[in-house]
Structures are given as C-alpha cells and as structure tokens.
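Removed: one protein chain of the complex. Kept in place: all other protein chains.
Entry: chain A
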Amino acid sequence: MDARRGPLAVPKVRRVGFFTSTDPSQESPRPNRTQSGPADAITSSSSPLSDSPSAHFISPVQIPPSRHHSDNLASRAAPVPVPAPSAFRRQVANERTLHVGSYNPVDSLLGNSPPSSNGEVSEDSGSLFGFQRSDSAKLSASFPNGGFDMTMRVRAPQESESKAVIESEGRKKNVEASGESKSVATKSHKEKEPKEKPSKAERRASQERDRARKAAAKGEGSKRAGESSRANPSKVAKQPQLKKELPQGTSSVSEKRFVAVEKERRMDVPQTQMQYDDKSRVEKAKRRSVVEQTESKNKVELFLHLPQYERRNQLPTLSSNIFTLDTIHHAVYKVGLQHLAGDISGDNARCIAMLQAFQEAINDYATPPMKDLTLDLTAKINGYVSFLIECRPLSMSMGNAIRFLKNQIRKLPADLSESEAKASLCSEIGRFIDEKIVLADKVIVQHAVTKIRDGEVLLTYGFSCVVEMILLYAHEIGKNFRVVIVDSRPNLEGQKLLRRLVTRGLDCTYTHINAVSYIMGEVTRVFLGASSIFSNGTLYSKVGTACVAMVANAFSVPVIVCCEAYKFHERVLLDSICSNELGDPDAIANVPLRTNTKHSKTMDNNKNLQFLNLMYDSTPAEYISMIVTDYGMIPPTSIPVIVREYRREDLLL
C-alpha cells in the first residue's frame, strides 16, 4: 500500500440483500502499525475500549484517501510538541468516533469540516478544534479529568436555550478554554504537509488512549447531554454529535481497542459518502442537522448507503425558518432552498450559485473578536457546506470549488487586514468563476465547433449548458446540421434544450431514450455533458448517459464529452452504485396524465414494490472517444495527466 495513503478500513458485514463477510485478518496488521514510537506504551495502556461503536460499525466501501487528506494527516502531528498533540489528539480521536458520516464526494474537503465529515482525517477535527468543536470534546481534551466538569457546565446553557447564539458562545468558550487552540491553529495552517507514517501511528495510539479514558470517565454525563440535545434538532449541531458518541463507551477493554483501531483505520480513509445504512450515524446526523430530516418510506435495499430522498418534506419547514436561523447566511440559505426545491439544476449553475452565495457571505463576514480569520472563516464555510449538503448532496464540481475556496483561505497571508482578506477572497472566487467556468466554456465551444461539419446529425442527451452553447454557436457561424435530442423521465430536461434550440431556428428531432437505438443509425456524432470525470476516464453524468454512450459505441458513432477541467476528480469510479444520488421516488410512480387512483393505492401499500430514482450513472472510458476541455481535446486516458499537471497549483495544494 502506498505509504502516504491512510490505512484501508476493513469491510464489515452489510446486509443489502447479499452478504459480504468481514475479513478479520486485516485487522491484525493494524495494531503493529500503531505501535511505533511513543505509541507503544500508549497502546498497551489503552486496552479498555468501548465496543458499542462496533455494533453500529458498518464500514463503507473504501476509497483511498485523497492527497488532500494525507497531507493534512501528516501536518497534524509534525510541528507540535508531544504533550500538546496527544492531548488534542485524544480529543480528535473522540471527535472521530462521533462523526456521523460524510455526505458526499465532497468529503475530501469536508475533511476540513469535522462535524459533517465522517471519520475524516483527524487534522480536520484538529483544525476545527478551536472553534467548531463541541465544547465538551474540546475541553475534555485539554483537561482530561477536569474537562468533564467543564463539559457539563458548558452543555447546560446550551440545552436550555436554542440555536446559534449558544453555539457561538460555546465556541468562544472553547477557544478560550482550550489552551491548545493556538497550536491547533498553527497546525491547520500546515495541513498540506505530506503525511508521515510514524505520526499517524502516534496519533492513532493517542486516540486510543483518549478514547479509553473518555469512555471510562464520561459514560453517564454524555448520555444525559445526548438526550437533551435531541430536543433541539435545528441546531447547527456539532455538539450532539459528540454527546452521542460518549454513551457508547462502556464495554470491555479489548473490544474497545479493537474498535478504536478499526475506527481509526476507517477514519483515516475519507468516506466519500455517508453510509446511510448505518443506523447510529443516521441518528446522529438527524440530530445535528439544520434541516428537518424525515424518514422516507421507500428504501431500496441495494442503495441503503445513499441518502434517501426527503426533500419535499423539508421545504416548507426550511422556508419558514429563513428568518430565525441565523447561523447560516441568508444567501447560502437561499441557495440551499433552491437546491431543495429543485429550482437549480445543472452543475455549472449550482456551482456558480453556491460560489456567489459564498462571496456574499464572505463580504458580510466579520471576524469575531479574539479569533483568527482563517480558522473562523473556514469553520463558517464548513457550516454552510454541511447545510448545503443537507439540502442536496454536493456535486463534484461544487466539491472542487469548495476545496479551492478553502485553499485560498488557507493561503491568505497572515498580515492582511480583515477587509483586505475578504476582498482578496471575493476576487479569487470571482476569478475562479470567470476562468474555470465562464471562460472555460468559451474555449470548449471553440474546440468542439471544429468537430462539427456540414451535414452532420448530432445527438445529445438531456440538457447540458455547454452542449447547448456549442450547438448555438455552430448554428451562428453557419454550419448546417441537425440535432437529435434524447430525453428521459422523470425530469424531462431535454425539453428545455429543445425549446431553446427551436426558438433559435435549429432543426431538431426529439425522442425518448427508449428509441435511442432506433435513432442512432442516422446519427454522426454524439455530444454529452458531464457532471464529473474521474481519473480512470469514467464519465459521471445524468442517468441515461451511459446508455446513450454505449449505443453510440455499438453503432461506431464517436462520443464527444464536453467538460470543464475544474470538474475533474482524482478519484476512481468503477460503478454507479457506490456513489450516486437518489431522487424523488414519487416522480417515478406518478406518470403525468395517467391518474389511476386504484393503481397508486396498491403501489403505495405494497411492501414488495420500491421505487428507485437514481440521478447519476457512470460511463466507462472505452465508450468515450474524446473529451473537450478548456485545455484542448484530450483522450479519456489523459484525465490524470491534466489533474497532475494543472490542478496542483490551482486547486489542490
């Protein structure tokens, strides 16, 4: 295994209709790794570990951690002297155990947002240590025994009042109370240093130690806190997360250590999506979520690991909350609501809306006294991001944009005044939007238009704004061609494109996806849009794209994918099941103009019938002939080259 990558978690039993068994043999190497350096004494002493997490321990499908995380991991341990790091590492360990789960591919960035990120690398927990961390955890870290008392004290006011006011107070208390916030702050600045194995092992060991101590000491108190926090579901709660974790710390020593090791392993690997079949984590997520989560009735076995669709139920609650919820900036809130209501669709639009909302939020941002702008702003952004995730899982492009933004925040020189920093950030965001999206689209159009000759029949699927631009531009410069628009239920996005093209005078044919093999015989080129393209050349796009691409391949029709480079991701995607998004199941059940009430009753009550509305699918690289990006026309095998050459400076490091 690559030394820089985190330890891979052990897959555990997950009941999804077929059974996979855990492989216990993988765990044995674990303890060895953790026992390097000062970890030795620690691991031996940290034998008593809680085992209750193990009961809920269903590990997700593991994907190697992004470079981002590895660097963060290393930097955590490196610059801080031993006693301090172990203390907060302990706290970090606790944080880890609470993490309910990261929601999305964005997790790599959410690595920086502890509460929302699941088992994310510790550095993120560490970095937010100063500000977002629930008071209890933090305080307990700095004062192993006395922290418990403070924890209780701090929790009390929170339980009695509501919302963000307390939170911010609590946070401030955290910052001041913990003497290590500064050290943590320095650490967060160095998050990008390469990961070192010994430091990880040290960290793991200290985490185990910490868990052991915490579990032993804080069994009851946390339980009480956990229940009370349940009463305030609308808190942007990082606390309930932590509180919930503590009740689990009451079993035998060996199990505890096993679980802690397991958890570490699991947490070192950034989870790209929260695994929703893990009951405990779902509970935690619900409690700390801003958006009211309702139980969805329709659950498909194979897709239990994805967030179930509950959006329609949340919209009225959220809309009414807009004036009361002041942890989230109103612009971000608005974008969240737009996502929830389905008003925004299309990756570029979503990304731009989100970035513009962030711009506004940054403009209105004022650093609280005694706090560092970088850290606090990052924490705020993390809060916004979790909120947006609750509204709708983030897309890859949004994830990359957020990573870019956080990177920019991190890179702010320390001597800038607040207004200068804010202005610089806003201009960076503006530059990102202009360069990576707007300008990139123009370049793509220029390149792609050279591939359209007179007399062509072009096929496109769904609605992609880049493809629309290409077709309109080609028509403007006088090329003579026909367009076939393939559409599919339930979104029928192709109709939007059809309307726009017809009003501009293009020759269009419209059909549904069940006729794609019929129509493909007369098609000469296929143009597709993309949500993201992964390092192995796999295209991740709206569901149905794979179908169209494969049929085109069977007819030897070249498939051209148009995608801006900021949507590339260094992850690898092998299938459409592991990471996807679920849409509204009722949209499938309800066919417009077909109301058969008797029919729908039987459908509703039938336990054997489940509706599955997947939003995305993955197209293997061999079905793609060419990818047009703002860096030119490249074969699908060159995605990692672009990521390697161009993204290093821009986004990742």
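Criterion: a residue touches a chain if its C-beta (ideal position, glycine included) is under 8 Å from a C-beta of that chain, and two chains touch if they have at least 3 such contacts; residues count from 1.
One rule holds for everything that comes next: contacts and distances are computed from a predicted model.
**Q** Just by its UniProt name, which of "Ribosomal RNA-processing protein 40", "Translation initiation factor eIF2B subunit alpha", "MMS19 nucleotide excision repair protein" or "Vacuolar protein sorting-associated protein 51 homolog" is the chain not shown in this complex?
**A** Missing chain, UniProt protein name: "Translation initiation factor eIF2B subunit alpha".
**Q** Which residue, A:T317, A:Q446 or A:N514, contacts the hidden chain when the whole complex is considered?
**A** Spelled out, the listed residue whose C-beta touches the missing chain is A:Q446.
**Q** Identify the residues of chain A touching the omitted chain, counting contacts across the whole complex.
**A** Per the touch rule, chain A residues meeting the hidden chain are 435-436, 439, 442-443, 446, 451, 525, 558, 560, 625-626, 630-635, 637-638, 641-642, 645-646, 649-650.
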